[in-house]
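Pasting a structure below so you can have a look.
Yeah, one chain of the complex is gone here, protein chain that is, but the others are all in their spots.
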Amino acid sequence: MSANTQFPLCQLPIGATGRVCHLAGDDSFCQRVREMGFGEAALVTKISGTTTSLCLVNGTRIALNHSAAMSIVVEPIPVLGQVSGLREKR
Amino acid sequence: MKLPSHITSTARRRAESASDRTPIYAMVGNPNSGKTTLFNALTGLRQKVGNYPGVTVEKKIGTTWSQHGKPIQVIDLPGAYSLAARSPDEAVLRDVLFGRREDTPQPDRIICVVDAANLERNLYLVHQILDLGRPVIVALNMMDMAAAAGLKVDAAALERALGVPVIPCEAVHGKGLVGLRLAMSRVELPLARHRWDVPAAVAPAVAELQASLTDNEGRAPLVARAEALLLLTDFDTVRVAGSRPLSARTHEILGNWRQRWESAGTDWAATLIRSRYDSIGGLCQDVVVRTREQGPSRSDRIDAVLCHSFWGWVVFGAIMTALLFSIFSLAEGPMDWIESQTTALKGLVNGAMAAGDLRALLTEGIIGGVGPIIKFLPQILILFFFVGLLENTGYMARAAFIMDRPMSKVGLNGRSFIPLLGSYACAIPGIMATRTIENAKDRLVTILVAPLMSCSARLPVYLLMIATLLPGDAVSAGKKAGLMLLMYALGTFGAFGFAWLFKRTLFKSAPPHMIMELPPYQPPRLREILRQMLGRAWLFLKNAGTIILAISIVLWALTTYPKHPDPAATPTEQIAHSFAGQAGHLLEPVIKPLGFDWRIGIGLITSFAAREVFVSSMGVIFGVAGADENPTPLRDALRAARWPDGAPLFTPLVCLVLMIYYVFAMQCMSTVAVVKRETNSWRWPLFQIFYMTGTAWLFCFVVYQMGRSLGY
Partner (left out) sequence: MSARTQTIVALAIVAVTVALLVRIYVQKCRKPGCGGDCGALSPEVKKLQARLKK
């Protein structure tokens, strides 16, 4: 998967699943996001929301406001299984 | 419970020293994992439980009994995602665990409450706790939720892997309590077999810091290690290490390592977290079995509607309307009944006693003051029923979610809305709940505007004014509810407006990031809601029976003495002559531009104690005017009140202005005291009194003068 398909979480379409690539934003925010299991390589599914996003991470619903969703960069996962390299756990 | 034998010996020495005194357990876990539910079940206390993160914000100590009837102390703590605290409530947890709170004994043992439906993330905190090297019991809570989500969690496997007792529970259903109590009663608890090695890149730093913390700060070795790990993940040494500053040596070591890592460009905080999660991930693989593939859950489907950018608002509006409408339509009957009872009681006393001061004290002071307040009990109950419903089902967090957008317009985020929503019930728990806000400036702004949300103490004032304004049965409940909605909206918009202003002037800061967990929906637990309602009702009655009663008696005395020289003076002349009347007259020049006379002024002064006292004061002052033999309801007495020139006092405009005054004015001593405590200075409560009451006056002035000039 090429790097140019990466975009902030807020642009992930509703219903799509993405994989967290990296975290922008200040240290303390990054740390909290990682501690909540939302760090690099976590899979997120967007449930709803445009400015404020509601995501499903690891079975938990997590709400993020716009600026938080902007600082989480994800890459979309097209259809699970097509890209075998994305299968490994973390 | 079976023990791995290699562990018991390590714990023996510690356990023996602790066995002769009351052991202290701390309840620790992620927010909303059910700590307080478990705490209540163990101790029989009635701490507040709600289905959203951040219900508990202060520690609470209770006592339970061991299997052998020995007392055990349990400390309920706020939830946290990590020991690296980001907000004041998480700091409470960390400080209690590290023994930094002078008022709280350091817990000997720790109960980690873990949400089984979300094991991986919950174990992160457990992992940090195990570093502390204290005996730990893991309560694997919410097993029912895990099963519903298609997860099978193997408690025995987890127990083998961690080496500490793991007890599956369902706190709400009381399941697993026996096992938990059994584990808590054990004299010896195994220490964890903690198989986590600090990642190689960080290990030398941890070792060096640990040594320095042991030598220079006098920490116990394991605590020093845990603290070293925290120091390396959090730059703010004050936040991590408490108020005692670190020694120069430790500082130096920390600075050196920080520099070294910075020049190397590695993110070792992330490394640490990843290494913990890797170790947890391996553990979970053996413990959690997914019995079926997970599609969107029921909560996800509900959320697709309730968090929708359009339907979410429709539902939110509908809930608010239903609340206000039911306050007016459902409470009518009980209210009339209470009113007729107080009237009858008054008549009874009047008939049984000869005229005199004591009779006047009983009828005008006590019954006249407390009666009109008790009348509003049904409405308060309805309000708290709705609040309980919102808190219990999990809608509270959704309200914060939909409110995030408007909140971001004023520079706050949705998280601040939970304290604000809580302030509809009472500003004090609302202000306490701001402890969950990470950003200190945002927290202060939220504290400053929280009392603008219309709390339950304003309800009697609004209701009395609406009853006076819109007489009797001729007006539909919908119209009254509309007027009430207007007052709630005014307070809410006021809060938003001032938040906007403060964020732009006093507390400039970038819009904060928000990351908040939305819990799964739960069916409302009516027993729990009912219990909370009864608790509030009891509090309300207790307040009416103590403070309000006392203030009414004193106010009666102040309106009765000194006696008018002419015994045939009218009651109004008598009050004008009294101490209270004189004080009211002093205030009159200030409030006359708002359309208030000196008698209303007396009510404004006394209601500084609490807003609902205004109603009882009106009862004492205007109730006197009603003829002795046939007492009238307060609203009719108010409608009959006149200015000296014969013009009616409580015109519709004045009623409206009075309501607006109570929307904005800071009229609650308890709130002042709590704000002082939470902000640790007198500056902010004083500022709050000044800006809120100032706004109230200005707003009322404008409305009254405009209304007058329009001919109302």
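For clarity, chains are labelled A and B in written order, and residue numbers in each chain start from 1.
By definition in this document, a residue touches a chain if its C-beta (ideal position, glycine included) is under 8 Å from a C-beta of that chain, and two chains touch if they have at least 3 such contacts.
All values reported here derive from a predicted model rather than from experimental measurement.
Peer 1: Wait, the hidden chain, what does it touch out of the ones we have here?
Peer 2: Per the touch rule above, the missing chain touches B.
Peer 1: Considering the complete complex, identify which of B:I605, B:V674 or B:M692 is in touch with the unshown chain.
Peer 2: Among B:I605, B:V674 or B:M692, only B:V674 touches the chain that is not shown.
Peer 1: Which residue, B:L222, B:V554 or B:A569, contacts the hidden chain when the whole complex is considered?
Peer 2: B:V554
Peer 1: Could you tell which one of B:I24, B:A155 or B:I428 touches the chain left off the display?
Peer 2: B:I428
Peer 1: Given the contact definition stated above, which residue among B:T22, B:S509 or B:T546 touches the chain not shown here?
Peer 2: Residue touching the chain left out of view: B:T546.
Peer 1: Can you name the residues of chain B that touch the chain not displayed here?
Peer 2: The list for chain B reads 46-48, 56-58, 60, 88, 91-92, 95, 101-104, 236, 238-239, 242-243, 353-361, 426, 428-429, 431-432, 440, 535, 539, 542-543, 546-547, 549-551, 553-554, 556-557, 669-670, 673-674, 677-680.
Going forward, only the chains that are shown with their structure count from here on.
Peer 1: Quick one: chain A and chain B, Cα centre-to-centre, how many Å?
Peer 2: Whole-Å distance between the two chain centres: 32.
Peer 1: Which positions of chain A touch chain B when the two form their complex?
Peer 2: For chain A paired with chain B, touching residues are 25, 27-40, 47-52, 54, 56, 58-68, 71, 89-90.
Peer 1: Given the complex with chain A, which residues does chain B contribute to the contact?
Peer 2: Per the stated touch rule, the residues are 81-82, 84, 86, 117-118, 120-121, 124, 149, 233-235, 269-270, 273-274, 277-278, 281, 294, 296, 299-300, 303-304, 307-309, 397, 400-402, 404-405, 408, 413-414, 510-520.
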